[in-house]
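Working notes, beginning with the structure itself.
Below is a slice of the complex: some chains, not all, each in place.
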Amino acid sequence: MSAPLPVTLHFNATVTVLPKEGVLDPEGQAIERALKGLGFSEVETVHAGKVITLSLTAADRAEAERRVREMAERLLANPIIQRYTLRIEESA
Amino acid sequence: MRVGVVLFPGTNRERDVLTAFVRAGAPRPRLIWHEESDLAGLDLVVLPGGFSYGDYLRPGAMAALSPVMTAVRAFAARGGYVLGICNGFQILIEAGILPGALLRNVTLRFLAQDCHLRVERADTAFTRHFQKGAVFRAPMAHGDGNYFADPATLARLEGEGLIAFRYTPPAGELAREANPNGSMNHIAGIYSANLRVLGLMPHPEDLVDPVIGGEDGLPLFTGLAEALAA
Amino acid sequence: MSAAVTPELARAFGLNDDEYARVQAILGRIPSLTELGIFAVMWSEHCSYKSSRIWLRKLPTEAPWVLHGPGENAGVVAIGEGLAAVFKIESHNHPSFIEPYQGAATGVGGILRDVFTMGARPIANLNALRFGDPAHPLTRRIVDGVVRGIGGYGNCVGVPTVGGEIDFHPAYNTNPLVNAMTVGVARADRIFLSRASGVGNPVVYVGAKTGRDGIHGATMASAEFGADAETKRPTVQIGDPFVEKLLIEACLELMETDAIVAIQDMGAAGLTSSSVEMAGKGGLGIELDLDRVPQRETGMTAYEMMLSESQERMLMILRPGREALAERIFRKWGLDVAVIGRLTDTGRLVVRHQGRIEADIPLGPLATEAPVYDRPRQAPPPPPPPGEAAAQDPVGLAAALERLLASPDRCSRAWVWHQYDATVGGETVKRPGAADAAVVRIEGHLLALALTTDCAPRYCAADPRLGGAQAVAEAWRNLCAVDARPLAFTDNLNFGNPEKPEIMGQFALAIEGMAEAARALDFPVVSGNVSFYNETEGRAILPTPVVGGLGVLEDAAQARGIALAPGLDLVLIGATQGALGQSLWLREILGLQAGAPPLLDLAAERRCGEFVRAEIAAGRIAASHDLSDGGLLIAVAEMALAGNTGVSLLPGPAGLPPHAFWFGEDQGRYLLATSDGAALLARAEAAGIAARLIGRSGGRDLTLPEGTTISLASLRACHERFFPAFMEGSG
């Protein structure tokens, strides 16, 4: 009658947090100017943001993704000025 | 003595440094714009504190690429004296003129408070007016002053006596609470191998006047004025 | 783009039907969308002061040393040696709730621009902050963001943050107050104003590019928050202190030349308010060609450009032929510069974009027919009588002292100001915590300015008139305590919804009180700001009229701090009745916010302040502290902690319960440390001033009159516990 033992899998997640479209990105602008100053004239636009990598356990990929999304919404990104993207990979 | 003070976009403690040299009896330094590259005739180049390029990306990273830094590198290689304070220290490090890196403070907060610095050697142009082992007070004001170096670099700095100042309590012993930014080996400032380039995080230039709260930082500037007197 | 302009749209923009009718009458037609936007922001509460204007006129604004009073970007007072101090305070309350870091940061940026616009180099920043109950779930995040934001901006631009104040109260739970003040110094004969002149002169835009930031920020600041505050979020502006620093240097460099006729920062309602105000004050017209505005985003409409609140921008009128000079200086500093229009003699604002006229508005009526309201007022209930509850002391002096010193409103703020660079510039004589007012010397001079921000909202809530007067008197007192000659103040009137009679009643009375104190103390208002609609879901903040005071010291070296040295007599100056109504003791020990606030005797206030200044100037005072929240014993403890020197206290007067003597908040009092207390008492008596010897400094303990001894170490632990524990509580 016992439920199947939950398997725990390991995942690596990368949360990339960038300024929302249209929101001023002073750091990106400063980097853009610096790159152009170094002669990288092929550069068009630059944005700067944060990346958070984390390892975690979850029953499956869907759960890992759901949890990391929750972390992003509650702590890692500020929805007023930032947007975020997730990448999740199962690890060894 | 001829002193040049470099101005990057975002430098904000240049006037503090000018005042400190004038109070030390030195001639008023000349301001050098970051796009200049002529340092001829100078005895000492100062990179003052501030937020060059807004501290964006990494403090000092963009300033390190400016024309004047190519000149400063050559100037230092010729044996010129260079003093980098706070953002100036970060720039020297990013430019590879001094080794290591300055990470974010362990507190993850900007630290603006007085600290105490122990003088590790008193036989350099910068510290000749201090006693070895003396402790003096200096304001600190930075977000990224947590000195880091790989083990080999750290061993070399220690072994060759290139640590200039360490954060300590007023009595001079080593104590973790007195090292608020978390620097390795409590390092607040280091020298180049020839002892002619000094980088440090705190601001002795902001404590050179009894009315402002003390003259603890003045010996650095009077010492330099004497050492480099033409 | 011209969306159909309808009365509904006008209402959505914050114009009521009567106001919208006036717009149509002025134009003689239906406005374009851009025109509607311009009228809406210019007639918003934030820009037009429509609910406050008639009341602000009651404040005294003149004195021989006042060079420019309200009406300019900032107030200007002569401080001697041909110099002038330029200063103002401004609120950024709503943005700081929505995005605490950026809200506070851009608040600092905005007030800096108001000051350097006038040609002054900013030499100090201060702030006044009010947060919600520490136990409220949002409070920690807001405190963290606001403190980081103030530091993040001020530290980067290199202007020392030297003072401020912080209180907590549940009334600010979802409506924190962030008031930022900047003080600058200029040559008195080189002040730049915003009045445009010279038909044909070029209108020049400098600074950062225009994006879609904060469109409708000004109208947002003029509307109460509902539960939908979240949906208003995209209007938040982002600050770039690096660009601001460049803008300061570039503007000051251009100001050394003769190029500038008039200059105005682009604050609330950006291009609209700056162009309208400059041309309007000059009685001229102005033409703008929006195609020339430096733009950060593509496809911006005229409406968006006129209303954008992108930060770090300025508008200037140049003398003819000086465009190239300006361009060279701004390019050197890496900033955008563009001629975007010229002055005309038409008296109209004409806005062109992509070959179309998007707005054509007569400036005269836009200003003269702006609404002004004498809103209904309801007198608040009379101040409550002093309570009986305070007669008994259930805990004793020692326990009460420890509790008060540890309370959020009285504990050490070092955690906060240790994140603010207070020393940059190398001229900070008295840093935060060192004295009642911050003291900053003027480079190359002995002269120094003393600066303070003050307000006790709990007094204002109980008796707005007395509270308003008290805020002015307290600022004045703080300046006297460091031996500065008080010159003038700037004020930030933070109130709830002015459409509610009880809020308007508070507002009017607070102003009357402020005016009365200002007159009695010869301490005029030279600039300020009104922030209404500080309410969430119908609940208003406490009335919070913040006063930012400025005084001058002829010699920075004479400034006194609060730090005690051993071997000194402590003398209390001013009369003590033991006023416990609305006191911190009552709130923290008995849990009561009750009774009438302490009375203010403005004549005695003035006598005591002048006496204290004369004593310090004569070199007889080693340390000085004014008495405020928490009363005498708190002041003693603060002086002891600041100097790391103990104190032995003498018993208080017979006939007054000890807790009332030691914790009463009677106004107009100071605590002075001097080597000869008897002589000081004699001089006070001769001057007709109440004075009393209360103890002597020395040792490492505070010894209370009944003999209890508390070590400085344990007092310090109480004092310093709250902020780190609260803020580092979790992540």
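Labels for the chains are A, B and C, by order of writing; each one numbers its residues from 1.
Rule of thumb we're sticking to: a residue touches a chain if its C-beta (ideal position, glycine included) is under 8 Å from a C-beta of that chain, and two chains touch if they have at least 3 such contacts.
Everything numeric here is computed off the predicted structure, so don't read it as measured data.
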item: Copies of each displayed chain within the entire complex, written as a formula; value: A x2, B x1, C x1
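In this section, only the chains that are shown with their structure count from here on.
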item: Comparison of A-B and A-C by number of C-beta pairs in contact, larger one; value: A-C
item: Intercentroid distance (Cα basis), chain B paired with chain A, Å; value: 36
item: Geometric centre distance via CA averages, chain C-chain A, whole Å; value: 39
item: Multi-chain contact sites of chain A, meaning residues that touch two or more partners; value: 26, 30
item: Residue numbers of chain C (touch at least two other chains); value: 240, 242-243, 334
item: Complex interface listing, chain A residues touching chain B; value: 26-27, 30-31, 34, 37-38, 48
item: Contact set on chain C toward chain A in their complex; value: 98-99, 102, 208, 211-213, 233-234, 236-240, 242-243, 296-297, 310-311, 334, 731
item: Complex contacts: residues of chain B adjacent to chain C; value: 9-10, 12-13, 15-16, 19-20, 49-51, 53-56, 109-113, 139, 141, 143, 203, 205-206, 208-213
